[in-house]
Each structure stands twice: as C-alpha cells, then as structure tokens.
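Notes for the one structure printed next.
Apart from one protein chain that is not included, each protein chain of the complex appears where it belongs.
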Amino acid sequence: MRLLRYIAGRLVVYALVVVFGLTVLFFVPRLGPTDPIEAMLAKVASQGAYMDASQVDALRQSLADTFGLSGSLLEQYWAFIKRILLTGDFGPSLSMYPTPVMELIMNALPWTFGLLLTSTLIAWVLGNFVGLLSGWKPESSSSRVMEGVAICLYPIPYYILALVLSILFSYIWQIFPLTTTIRGAPWSWNLVTSILWNSFLPGASIVIVVFGWWVISVKAQTTALKEEEFVRYARLKGLGDGRILARYVLPNAILPQITFLALQIGLMFNGSLITEILFDYPGLGLLIYTAVLQGDFNLLMGTISLSVIAVATATMVIDLIYPLIDPRIRHR
Amino acid sequence: MTRDPRNDKRARGTLLALGMAAALGGTMLAGYAPAAFAQEMTDVGTPRAETLIVDMLNARVGNPTNMNMYQQGVTVNHGMHQLALSQLYDIDTAAGTQIPGLAAEMPEALNEDFTRFRVPLREGLTWSDGEPFTADDVVFTAEMIRDTPALAYSAAFIDAIASVTKVDDHTVEIETTRPTPRLSIVLGSVIYGNAFHVVPKHIWENEDPATFANFPPVTISAYKYMDHDPNGTWFLWEKREDWQNTEVGQMIGEPKPQYVLFRSYGTEERRVLAMASNDIDILTDISPESLDILRNQNDKVRGWFTDFPYANLDDPCERGIHFNTSIAPYDDPQTRWGLALAINAQRASIATFSGMMRASPLAIPPTSVLMDTYHQPMSQWLAEFTLEDGYKPFDPDYAIRLGEQLRSEGVEGIPEDPEALRELLGVGWWKHDPEQATKLLQDAGFTNDGGQWKKPDGTPFTITILAPADFEVQSQRLAFAVANEWTQFGIPTNVQQMQAGAFFTAENTGNYEVGSYWGSSCAITPDLFVRMEAWHKDYVRENGTPASHNQGRYVDEELSALIDELRAIPADDERIVPLGTDILKELVEGLPVIEMFGTSKFVPVNETYWTNYPSADNYYEGPWWWWSNFKFINAQLEPAAAD
Amino acid sequence: MRILKLFENAPFRLYLGLFLVALFVLVGAILPWFAPADPLVWYTTPRNQDPSWTYPLGTTSLGQDVFWLLTWALRNSLILGLLVAFFSTLIGVFLGLAAGYAGGWLDRVLSFLMDALLCIPSLPILILMAALFGGQLALPIVGVALVLFNWPYPARQVRAVALTMREREFVNVAWFSGESSVRILVRHIFPYIAGWSAANFINTVLVGISTESALAVIGLSSAQQATLGTMIYWAINYQALLAERYVWVGAPVLAIVLMFIGLFLVSSGLSMRSAARRMSV
Amino acid sequence: MIKVDNVTVGYGTTAFVKAVDRVNLTINDNEILGIAGESGSGKSTLMRAIYGDFSTGLRIASGTITGRFARNGTGAVTEAESHDFGQLWWDQISYIPQGSMSVLNPLMKVEKQVVDGLPKRERQGNRAELRRRIATFLEGFGLEESVLDAFPHQLSGGMRQRVLVAIAAFVNPRLILADEPTTALDVVVQKKILLMMVEIQRRQRNSLVLVSHDLGVHYQITDRLVVMYQGKIVEAGPTAGIFANPQHEYTQTLIASLPRIDGTRAEARR
Partner (left out) sequence: MSGAPILEVERIGRIYRRGGIFGGKPFYAVDDVSFTLPETPKVFSIVGESGSGKTTLARMVLRLVEPTDGTIRLMGRPLTGTSKERIDNLEFRRLVQPIFQNPFEAFSAYLPIGTYLIRTALNLKIARSEAEAVEAADAALRSVGLSYERIRGKYIRQFSGGELQRISVARALIPNPKLIVADEPVSMVDASLRMSIVNLFRQIVEEKGVSFIYITHDLSTAYYLSDHVAIMNAGRVVEQGAPGDILAYPSEAYTRELMAAIPTIGARWTELDEIDRHYAHERTRDGKSADKHHQEHS
C-alpha cells in the first residue's frame, strides 16, 4: 500500500513532467518563422516539377487540409496533447507523407536505444572499474595514467571525437564502415554482427567520453569511501585489499552512480544525437535532424516529444528502481 | 596487395593520425577488417565489377518501403526516378531539347489553339512483370489522378489537362484546359523530371492511390527493384532480363551495369571518403575543396573537366543576389545598381568556388547552349549599355583579369586566349567601381558621413542577406562572399542562414530584403518561357502572403507585356530568341536581381570500375545524375578494363 | 610520471588549470585588441598558407589569419560560456536556496520545474529552435536558451544542500539573532556552497561552450560570429580535415580540449582544496 | 602481554606532530585496563599504536611496543612487534570501534560482516554450522538470531554496538581494544554493553583495553586505570586506588568535576 502510494506519487510527477515538456514543444515551433506548407511547396518546386501559379495555389490549399494545421492555437494544442497522450499518434510525417511519424520513430528508436544502452553500460562498467581502482590506489602509476586519460577524454566534445574517430578508423585505417549498412536475415547472427560492426564507432565515441566522466566521478566516490569508518573497520579486521574492494567499496561506490545515471540520461541523450548526426547513424537523432532540415513539423514534434518522454521515463524508472536496490531504503 | 597510388598519402595521414591519437591520449585498439570489405563484392553482396554505385541525392530515405511517387512526401531519388520510372518526354541535356521517352514522338497539335494533341506511345514496351505497356495505362493514370484529390498533384493536373482519351493501343489524345503550346513541358521532363508518371493499370486499379505503397514497384524502365536497407540508406536495382522491352533498350541498347546501387553516405566528408576509397562511383554535388581532395587522393577520380575549372558549368539555374523590390530602399533600381557596382566579382568568385565559376550578367544561366544563344550575341549590347547618368557599367575583361589572377595564384590550365577565357569564365560582368557605386547611392538619397552609410530616411544602412544553410552550398557561400564585399565597401552586411523550411517560407512570403537565391534565374532551352514567366506582375503578392512566383515582388509593365507575348507562342516559334533577348535587356535595366554566376556542379566520377561517363570532352549528356535522364547515361557506361 | 604525481596535489592541479585558463583568457580577452585586421573579413591574407612567422597558424581557405581568428573565437566562446555560467549559477543557486530553505509550495513548484527541465533533453529543443529561427539564432539567444536549461543542475544540488543546512544549528542561531531570511541565505548558508558553486560555475562554462559549438558544428549557430564552434564549422565546410589543413581545424579543436582540461583542473582542484580545507577545520 | 616501552607516537613524516610522548605501559593477561583522558590527550593514538594500525600516517618515532600471545587452547606462543600485529588481527587481537552509524557496511547483512573478519580456519567448513555457532554465541549475550539477517540501518545504536562487541569477541582473541565503545549511547544501553564486555572478558580470560573519556565508566569496570593528559600518562595504577587517592592534580580536577546525585546541588548554595 505504501509502495503503491509512492509509485503513484512518482507517476503523477512523471505525468506532469511529460505534459510540461509537450507544452513547451508545442509552443516553441509555433513561435518560429517556418510555415510547413510553404516549406513543403518549396521542396516540391525545388525538385523541378513545373507548376503554374494556380496549380501552386491549389496544392497549397490541399496541403493545408491534409496536414490539419488549421484551427486556433488552443484547439491545435488540445488536439496535440490529446492525440499524443491518448493515442500515441503523432500524425503523418509531412516530408515523408503519408508515412506515420510513429512508424518512422519506431524504426529509429531501437537504434538509439541500443546505442545508448550498450555504450552507457560499457562505459559504466569500464568507468566504474577503472575509477574504483584508481581511487583505491591513487598513487600507483597505472591509476595515474588512467586518470590522466580520463581527464583528457572527458572534456572532449562528442562531435570532435566522432569526427576524429571516423577519419582514423574509416578512412586512414579502413577498419570500420563509413556508413551504416545492415545486412542479414532478421534475427540472424549476421545481422547481429552487422549491427555491432556498424555501431562500433558511434558507440565508441560515446563510451570514451562517458567513460572519462565515470572514472572521475567513481574515483572521487572511492576516495571518499576509503575514509569511511566501515572500510577502516574492515581493514582493521584484517581483511585483504581485494575483499574490501569487492565487498565494501565497490557496492557502496556504485550505488550512488545509479542516481547520477538518472541525472545524466538527458545529457547522454544529447550526446547521442550529435553522434548520430555525425555518423549518419539511423537513430532518433538523425531523424530529428532530418526533420529539422525538411521543416517536417509532425516529425519534429513526434521525435522530440518522444525524446522527452523517453528521457523522462528512463529517469523515472531509475528513480523507481533505486529504492529496490538500496537496502537502506528497501528495508525500513 | 596491389600497388595503391594513395599509399604514400595514407602513410602521411597515418603519421598524423597517430599524432592525433597520441595527443588525445587515446588508447584505441585497432580491430580487424572483416572479409565483407574485400573489393570483389560490395557490402550489399553484389559483384563490385557489375555494380554501379551512385550517390543518393537526398539524405537517407525515412520511408523506404513507400515508392508511391504520387504521395507528396515520398522521395523517389533512390533510383526509382532515375532508373526505374520513365516520363512521356525526357530531356537531352547535351542538345538542350526535349526528346520522347515513353511517347514515340513529340506531341502533335491537332488545332490552332494548342488545346488538342495526339500523343503516340512507344510500342513493344513491357512492365517489369511482363505486362505490356499500352494507352490504357496512360488513360488510367490520368483518370486516377483526376479522381483522387488526395494526391497533391491532382489539382495541378486537373488545372492543366482537360482529358486524356485512348485512340488505339498506342495512341492517346490529350485535351488541355487552355492553349498550351508546350504540352511536352507540362507532361514531360525539362529539368530533373515531371510529376506525371504513367502507372501500370493492372496493379494500381485495385489499389487506393492515396494510400498504396507501391512496394516493391512494378517498373517500366530497364531496372527493377532488388533490395534495400530498412533504414533507407541504400537501394539496389537490378537490370531487367527483358531490358529490350524498355525505352532505354530501344533507344540505346543494353545497359552494362547488372546492378545499380543508390546509397547515401551522409555528410560530405563521408561521401568524399567513400569515393576516395572506391566505394562509390558517382557523386552528386560536392564542394570544390572536396573535389580537390578527391583528385589528390585518387587519380581515378575526375571532374567534368579534367583541368580547371573541373566543374560542369551548365547547370540550368544561376546564382545571384535577389531583392524584395517592394521594400525600400531596394525598390529603387539606383540602389540595386549601386550595390552591384560595389561588388568585386573577381574576389567573390574566388571566395565562393575558387574562381571555378562562369559569370553571367544576364538573368539566365551561362550554359553552353544559352551562352551561344544569348550571352555572346548580347555582349555588344552589354558593352554599350548605359545607366541613366550615361555610365557604362559593363566590364568585358572580367574573365581576362580573373584568369590572370588565377594563373598568378598557381592555378594550372587557364587558357591564354581572351576569347577562350571569356567562354570559360563568362562574357564579362559589372565593373567593381566603388566611386560610381557611391555616386549612385547618393543619387538615390543615401548619405555617407565618416564612412557610415545612412539610408534616405536617415537610418543607418545595414544589410542582411538571407541565405540557405548548408542545403545549397554555392548560394550560401555567395551570400557570405557578397556580404564581405559590401562590408568592405562600407555597408555592414551580415548573412542570415536558414534551413530549407524557414528559408523558403521567408522567400515565398517576402519576409526578407536581400537574399541569395536561384529559383527565378533558370533556363535550359533557348525558349525562356518556363522561368521568365515568373517575373510577370500578376504573380506579385502582398508581403506576408505567400507568392508562388515572382517572390521578388517585381513590377515592370514592359517586362510583363513581353512575357504576355512569349506566353502565346510555341517553343519552336522563330520569335522565341528575339523576345527572350528583349526580356533579358529589360531585366538588366531594372536589375531586380544582381545575377552573378552560373552554377558550378562539382560532380566527380570514379573510373575504377566504370568508364565512359559524360564529361566536357565526351559531352553526350550533362552530369545530372539525379535527373530522369540518368537512365540514358547509365546505359552508355562501360566497365573499366580489368587490370 | 613525476608530472602525474603532482596531479594528486590539489594546488598543483589547480595551478596548472589556472595557468591554462589564464592563458586562454589572455589570448581571448587581450590579444583580440591587437589583431591587425578584422579576422572575420575574408581575403585580408593570402589563402591556404601554412604556418609561418607572418601567419603563426597559417591562413584559411577564405584568406583569414587563423591565429587572430582563434583569438576572436576564444573571446566570443569565453564570453558566451562565462555569461551562461554566471547566469545559470546565479539563478540556480538563488532558486535552489530559496526552494531548500523556504520549503512548502515554493519548494514543490521549483523542484518540479527543476526535475522537469532536467528530464527534457535540451539539445533537441535547441536544434528545434535553431532550425525554426534560422540564422536569427544569434549568440545571445543561444545563451538565453542555455541558461534556461542549465540552471536546474546547480539549483537541484543547492536545494539539497540548503535542506541539510536548514537543519544546521547555526541557521537557527542566526534566526534567533534576528537575521532575516535573505540574510540567512546570503551570509550564513551561501558561504558553505560558494566553493561548490564555483566548481559548478566552471562546469557550466564548459557546458555552454560545448553546446554552442555542437550547434555550430552541425550548422545551427550563428555562423558569422567567430566562436570555436563556428571556426570548426567553416573549416569542415571547406573540408580542411580531408585537405590536410589540420592547423585550421585543429586549432579550435585543440583550444576547446585544452580549455576544457584547464577549466576541469581548476574546478576539480577547487573542490579538492575545499574538501581539504573542510577536513582541516 | 603487551609492553609499551618509552614510546613516542605521532603523525606526519616531514612535520612530525607528537600525540603520545614517551609512554610506558604494560597490559597484563586477564585484566581490564582503562585509558582515560579528554579530547586531544593522545589516548586514541596510543590505542591505535598498540593495535598496530599505522594506516593513516601514524608513526612510532621512538620506543617499542611488543606483544606476546599465548594461543588459547594450544598454548602456542607468538611474539611480535606492533608493526606486525596486522597478521594477528581478528585472531589474537580484535577491536571494538566507536559505534557510529557508519561503522558497518550499510549494504551487507550482519551475518556476512561477522563472518567476514574471521580467520580462514573459522570460515572454512559448513556455513550453516558456522551460522549456528555465531547465533549461539550471540544468544549468550541476549541477541536474537534474527539480528544476523538484518542490515545495519535496521538496528538501533545499542544493538549495533553489541553486534560490534560480539564480532570482536567471537574469534576468542587474547586482546580486545575498545575505543570509546559507548560514547553517544544512552546510559541504559551503555550499561548493557559494558556488562557484556565485562562478561566476555571474564569468560574468555583475555585482556580488554577500554579507552573512554568517562571516568564513571572506568570506575565501574576497569581493573587498572591509566590517565592521560597532553600525550603523557600522568597517573597509572589500580582503578580503585586512583579514585580513592588521586595523585596528579589533573586527575583530582576530573574526579571533582563530576556531579553526583547524592552530592551538593547548585541551588543549595543560594
């Protein structure tokens, strides 16, 4: 019952956050100077098809009707919120009309999700490992080197790393593919390796940066933990370094990182967007970018709404999971 | 491993990369190269030697399993348009004339008003599923478009075409809603393509064209769909076994590439890297810097010219600085002329594309065909043309001076002969004369005290040039180049870049003062009707209301009268060129646009696997890989001789 | 190894960072005044020159002196970063203190706003704005948007600190000394988070510069201002990387990386020092 | 058992800060030795030196601390310097820390933390059997078996402290050092723990060193008392003797400043 109340409270906040985000999203583009219909017309015109003026006018009217961009702002707003929250329908893409936005997003989402999830996990595991060791033995030369590396890597912006990596490994040493080419029957080993192969560099550029961040943060955590009384007590019990590290420091160092993870998700998502754009990686980021370039309102709304919802959801899930992991909160 | 000419370049690059890696403190582990990257096979599993790989014009396709070209959001630039579909009339870009495609001949007018036409269709064509192509398909397509208002094209079609009726299996009769001397333009390709695509009746009659995905498509030309990437980054097309039963087969013969792979590599760096490593055979537009890099990295890569200026200069649209002529102070031709004379075109040319551009003072592009028809014949008139105060603005030696400068900068292959230089770099342009520019501006009411220009109304004179952000590199760079010129002249100028959506909204609604555009300065045939018509005053709209044509809101009674005259005559009328000349003169005088340069298309090809690409010395087609006539180029490519 | 050993020592780390930052401030704040010509103007120098005595970092394909361009870019990026950091830290600290100290509905509203803004990934929205407002998205607007998305980080942290501070006895003593709420926040509580705020300030400088340059690199910032991002943007636009004009593209990249390392060292040095001081108290 | 011979202990290498100054002390078998003193008197430092915990810059500048342990049961004798006491931890010597919230690993159940310190020989063999032994041991001091399945935060402060005492005692060491084991606990709980410690000492017949600032505690349970002041031992001897007849001025002040319920009341001085 208490658990239910807690979850309910968290869900209410979550819902409010989502609605808040969607509201921001609805109004921002409508304050902008782009008229999607004109953008669309210009796109048709720039592809060279000849139309005389009356034809263009006719097309303009028919576009306005199909896109449903009529009605007062408030009406559009309610329709927008209702449609997204109740039916999950973002309407058809304008630039790839009539493909539903949801279909495009669903194609892209697994890519972003997979990329972020795996690279975050790898970076998290590696970063925690290295951070733990270098925090535990800060005076050893290997941990100094690792920390130096982390300090140098962490501040590098994703896009710089993405650029450098693709020049290095896709051109100078042609180890990884230049563009995403996925082949193989569904659910086959070939498909899996193909996906891994193509995701390696984008993933690496995220891993390297995030890794640095984790190293620094875990190192600080570990250094603080070393001074903790229970660690000292464990040492005075005559426990070996390995045992203290594994059973006393590690769990206590990792636990707070989970909350950090919740705070970082938004930032990491930002990073993955840039990475995707630079690697031409077929995820949500590239879709957003495409939508921007094409002035595709519905697609923009859809992708960005989904980003907001996804990040809010991930944050909420972590918030909900955390108490289940930490015995101090679990058992009261 | 074969001896690779790039090896020493690579070695240098490797050193540098190592340096970079070390600088980054990187601890990257080198992996291994998988077998899939061996050169015998492409990474989509076709033999590399039998596969032509073409750069996809747009970025990756978001909805790859929708190939219904009648839905307005569907992109067919993945080869569908270029290889698999066909138009009734196509374009011979070398000759600058339309040619029959699915039609057997050009349309024959059946009355004096140009409202009824007989259109004979090519015989012996079959769809890729083996069904014959007949008049029924054409009639069905016309009726389908007419009956489906949900198709964006429907309204436009109904507006122009009254009826399409079958005469026999291979002949239709078309009636238009108004006199249409140029029916082949309405239903066939002039630039890029045309919205009217005949569809196979036996497939489409059972479907709702508004929602039909048309996937996999039944095609009419020599290639059929084979495979695609679920993320829309590549599309593979395979030669039809019955390629004889296609217009390409009939007109040219058997295309050599067994497979054509259209793929998107994303950003320009990637496209360049892909071609440098022989992963792509044909690239659409890239920047001159990229071409330079490619030529340095891979000696199998060539541009349109093997030497300077490398680019194809025959693009049917030219770039310049446009004004919204309804907004002061740009409503005064004096202002526009003053600004034109404040530009050093030589510098602007080098800034934009390192001088690899052909200048044009006229409102049509300086393509080979149009240079012969208009620019060269009009140079005498241009030289004598005077402004109101008697000043002669034309500088016929522009090309000679630019040539000298380029030679002095070490550029090789610049012709010595003045005439050859004029042919290459343009017949001339307006003088760079800051004094005269100052005079003109002051005459127009501007003042300049202490280096600060003030508008006639007393406010400081600053200019904002609206420019495309990244999606049209030449206009974008030109905007920056001109802004640089004007700033140096003393008018602080900045460039406002906009993404396509915002850019076109601003252009159509007149929400700009000065812009770097190309839309209205296009022509390919000596008949200037297609784009000149847009200058008619009838199309002027209020600022804020979208205008479909004449986005510059330019009102010129004489010009409009000339356009009315042009409207009434067919494309082969003998008055076409004189009328065109008059229109161009009118546009020079009023100068609603400071026309500047023809578009240079840096469209490199890689001759490692295929040869006989069209080029300056093998000019059987223009290098418009993304147009409907690509299918004819493709059919004439030859496999490179195996080493 | 000796160098690395010194890193453990907070002051050295701090001094190295301060040295780097000071170097950049010097380059960014003072040198631009000595630029022989406006480095943004094209063709003030020959194009594509390699580094030489006349052009220490060579010239661009547009005839700009890379060195002077870099000084301008550093100046603008620094100004943007500093302003963004200043305002987000100011707003964040103020609202965080207010929320944590006041509690009640104010806390609830502010906490909700913080959580909501933290959940909303900022880059897509910035991309959206950049796209919609086209080139109108001038640096000040980028700055405002960045402030909008960056204040919740300090606010959230400060709120947590303020919550614990509220339980500290000296706050109660201050109240019994008749101090007003504002004075308690400013004089009594703020000093305890000042060190942390400084670290946050520096981190936000990083975020500001990096986000702007990320936008610039994908062509969504104001390409006509010299910033580190726009420098990279133009270099990439002219294919400097593939054309092996590494100095042009490398200079701003290296500048960003070094500046980041410098700022990071300062911020971690500061927090190490304040930790050391707290222990010694 | 332990002989502290003219020992000076302090912190730091370059700038040596003296905390214990030329101290001589013997810890006998089978006794409770109290070390009293106020904050900064050096009593905790001395205790750490005796325990052999030199982890945080603690250094013996001069003098020696030597130990001689006769293994319970076998009677095998081990002699060592305090620098090598580390090998004897949780075997011959164990330690009871001040029972703050954070002295036990918050993420580990109590059972594991009891088992964790045991010497290898104890940890080997049947886990269930070991648990039963621990449970029996705890029950001997009134602790229920369920304590073993608790996380530290689920225990009250007194309970946690009793667990710490039990953990230290379970290995049956020859020497137990307790550093302010009952500070910050309520008197009722404090009494329970002190009694538990006394009982353990009596049962195991080992030595207990109790460091505390509270003279009352020393009075109650210690056999011998050492009073430290500014790093030096100012008074040492049997507890009863010291309280009956304090020699040093400081000890006198300390004893005098303790209010007693049966003593005078301030109000009475009115």
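Things to note:
Lettered A, B, C and D in written order, each chain numbered from 1.
We take it that contacts are C-beta pairs under 8 Å (C-beta built on N, C-alpha and C of every residue); 3 or more make two chains touch, one makes a residue touch a chain.
A quick note: this is a predicted structure, and the numbers were derived from the prediction, not measured.
Across D:D5, D:D21, D:E145 or D:D214, the single residue that touches the chain missing here is D:D214. Interface note for the absent chain: among D:T45, D:Q161, D:S207 or D:T239, the touching residue is D:T239.
Residue in contact with the omitted chain (choice from D:T8, D:S94 or D:Q190): D:Q190. Although one chain is hidden here, its contacts on chain C can still be listed: residues 168-170, 172-179, 187-188, 191-192, 281. Listed here are the chain D residues that touch the chain not shown: 30, 38-39, 157, 186-188, 190-191, 194-195, 198-199, 202-203, 205, 213-217, 219-221, 223, 238-241, 243-244, 250, 253-255, 257-261, 263-267, 269-270.
Everything that follows uses one rule, which is that only the chains that are shown with their structure count from here on.
If you average the CA atoms of chain B and of chain C, the two centres end up 43 Å from each other.
Under the contact definition stated at the top, the residues of chain C that touch 2 or more other chains are 131-134, 136, 220, 236, 241, 257. Along chain A, residues 32-34, 148, 152, 156, 163, 167, 278, 292-293, 295 each make contact with two or more other chains.
Chain B contributes residues 12-13, 16, 23-24, 268-269, 272-273, 287, 289-290, 292-293, 297, 347, 350-351, 466-467, 469-470, 473, 480-481, 483-484, 487-488, 494-499, 501-503, 506 to its touches with chain C in the complex. Residues of chain A touching chain C in their complex: 13, 16-17, 20-21, 24-25, 28-29, 31-34, 138-139, 141, 144-145, 147-148, 151-152, 154-160, 163, 167, 216, 263, 266-267, 269-270, 273-274, 277-278, 288-289, 292-293, 295, 300, 303-304, 307-308, 311-312, 315. In the complex of the two chains, the chain C residues touching chain A come out as 1, 4-5, 7-8, 112, 115-116, 118-125, 127-134, 136, 153, 206, 210-211, 213-214, 217-218, 220, 232, 236, 241, 253, 256-257, 260-261, 263-265, 268.
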